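The following block contains the structure, expressed as structure tokens.
Note that one protein chain is taken out, while the other chains of the complex remain in position.
Here the chain labels run A, B and C in written order, and each chain numbers its own residues starting at 1.
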Amino acid sequence: MDSRVHSKDVKHAVYQKLQERGVGIEEIARIVMEMQIAYNPLLTLAACVESVHAVLNKRELQHAILIGIELDSLAERGLLSEPIQSIVSSDEGLFGCDETLALGSVFGYGSIAVTTFGYLDKRKSGIIRKLDTKAGSHVHTFLDDLVAGIAAAASGRLAHQQRDREEGTPASAPGADSASME
Amino acid sequence: MDSRVHSKDVKHAVYQKLQERGVGIEEIARIVMEMQIAYNPLLTLAACVESVHAVLNKRELQHAILIGIELDSLAERGLLSEPIQSIVSSDEGLFGCDETLALGSVFGYGSIAVTTFGYLDKRKSGIIRKLDTKAGSHVHTFLDDLVAGIAAAASGRLAHQQRDREEGTPASAPGADSASME
Amino acid sequence: MDSRVHSKDVKHAVYQKLQERGVGIEEIARIVMEMQIAYNPLLTLAACVESVHAVLNKRELQHAILIGIELDSLAERGLLSEPIQSIVSSDEGLFGCDETLALGSVFGYGSIAVTTFGYLDKRKSGIIRKLDTKAGSHVHTFLDDLVAGIAAAASGRLAHQQRDREEGTPASAPGADSASME
Partner (left out) sequence: MDSRVHSKDVKHAVYQKLQERGVGIEEIARIVMEMQIAYNPLLTLAACVESVHAVLNKRELQHAILIGIELDSLAERGLLSEPIQSIVSSDEGLFGCDETLALGSVFGYGSIAVTTFGYLDKRKSGIIRKLDTKAGSHVHTFLDDLVAGIAAAASGRLAHQQRDREEGTPASAPGADSASME
């Protein structure tokens, strides 16, 4: 297929759209920090930023982010057909597709990532709350869940990596193959 | 919230959009029949049709269908932004969001529904293959997975109901509370 | 298969084992109350108890509870083989199978049930914390997650039912088919 989009272009679009929608990598990393510091007092924000970049490198999460932001932004401009236009623009509680889309990419980082996602989605810390509060005319129905998903995935990744480091075996984290197996 | 869309309108839109996109309820029911006849030789097409209607009554599946068809039809008209326009319109194999969205509603009907979904998604029987083959300028990237999801959910529902009937306890099927508990 | 266990016996065993392991239905209902009262100030504990009974009626959740309690109690008596004996009896954080088993039954009650599960699993309210704290020689590695799963499922069920009631359409809740569709 000649028209196949190259991963580099997909990744570039993800970073650009997150920025356009007001989501900074460091803001996501701060949520990761908040979730993982209890388990690793030596955790640095730099390590959290790195973990966010690592999960943003995954194809299915990239696609979910692009689809979610596309739907938010179409809803914002009133370009969806009814009744989905009203459902998305009102961010109604029992919609479900927003969490489902985000969850798909969270599973890859272990059960701990799934429970972290649920927790973040309910408690809405930091940037997630800011997005969910929808000041003005912005629609962030998908984006708040996606950010919770990115933070949860990056948290799960750190949890497994920390354990690997403690054991000197950098292999068994979900989302990270051992170099020797590659 | 005054602007909340009523379930009746959501349901009506689901049936209308499925019809517009060329998917008949009976075509989905025939896939259900094909999947379940081995376990229940007395199964009728009418029972399969009824099971399809029952799963189409669920809020999250309705939302997934509306979102998926919306994205297919926006892609068909070239109205998505790049790179998601190219990714959706080419139905690329590693996209993932199409299966994720459909899977969300399948889980509710037990493990048997999840494995049936996987099987249908790989083997693409009947209407699913027709949609996947994308004759002409139609985009059915989401719809083929959604139809597999509907058929899988309806199959899982029948499997559990049959067992309940055999035991005289119509209660323990996923997607069906006992009347006395309601 | 003559030896097939009847659903009635499975259900009876579930209630008996929960009681033996110190988990009361009302204690689970109180967690449900705590999670849902913000969305429905008129919610009663009786409605929460009823919702817990309704989800305990589901076959796959019953099986998950029996398997989880079996493993906890085998680990408690030192009857598992190594290394799984040590992993289960120490309730180690990256085990994963405990949350996975519980999650399987939560999916059926919508995205809201999945996020509620994650929240409860992290925050560990009431009886969940009591189980997780493992006073003395008890092993509750699976049971604390299963209780979180039961409470999350019952919460998701109430959320969808409340919406149905508001609309006068008792049909679209996950885990509840409309009578007319049955």
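The rule we apply is simple: a residue touches a chain if its C-beta (ideal position, glycine included) is under 8 Å from a C-beta of that chain, and two chains touch if they have at least 3 such contacts.
Since this is a predicted model, take the numbers as computed values, not measurements.
Peer 1: Which of these touches the unseen chain: C:Leu18, C:Cys48 or C:Ala64?
Peer 2: Looking across C:Leu18, C:Cys48 or C:Ala64, the contact with the absent chain belongs to C:Ala64.
Peer 1: Check each of A:Glu60, A:Glu76 or A:Asp132 against the chain that is not shown and name the one that touches it.
Peer 2: Of the candidates A:Glu60, A:Glu76 or A:Asp132, A:Glu60 is in touch with the missing chain.
Peer 1: Residues of chain A in contact with the chain that isn't shown?
Peer 2: That gives, for chain A, the contact residues 6-8, 11, 50, 53-54, 57-60, 62, 104, 107-111, 160, 163-164, 167, 169-179, 181-182.
Peer 1: Suppose we count only contacts with the excluded chain; which residues of chain B make the list?
Peer 2: Touch set of chain B with respect to the missing chain: 39, 93-94, 96, 98-100, 103, 110-112, 114-123, 159-160, 163.
Peer 1: Just checking the interface: what residues of chain C touch the absent partner chain?
Peer 2: Answer for chain C: residues 1, 3-5, 9-10, 13, 59-60, 63-64, 66-67, 70-71, 74, 79-84, 86-87, 90, 92, 94-97, 100-101, 103-104 touch the chain left out.
Just so we're on the same page, only the chains that are shown with their structure count from here on.
Peer 1: Note whether the interface between chain A and chain C is symmetric in residue numbering, meaning over half of all numbers used appear on both sides, and answer same or different.
Peer 2: On the two sides of the chain C and chain A interface, the residue numbers are mostly the same, over half being shared.
Peer 1: Could you please state the distance in Å, as a whole number, between where the Cα atoms of chain A are centred and where those of chain C are centred?
Peer 2: 27
Peer 1: At least two partner chains per residue is the criterion; list those residues in chain B.
Peer 2: Counting only residues that touch two or more other chains, chain B contributes 59-60, 104.
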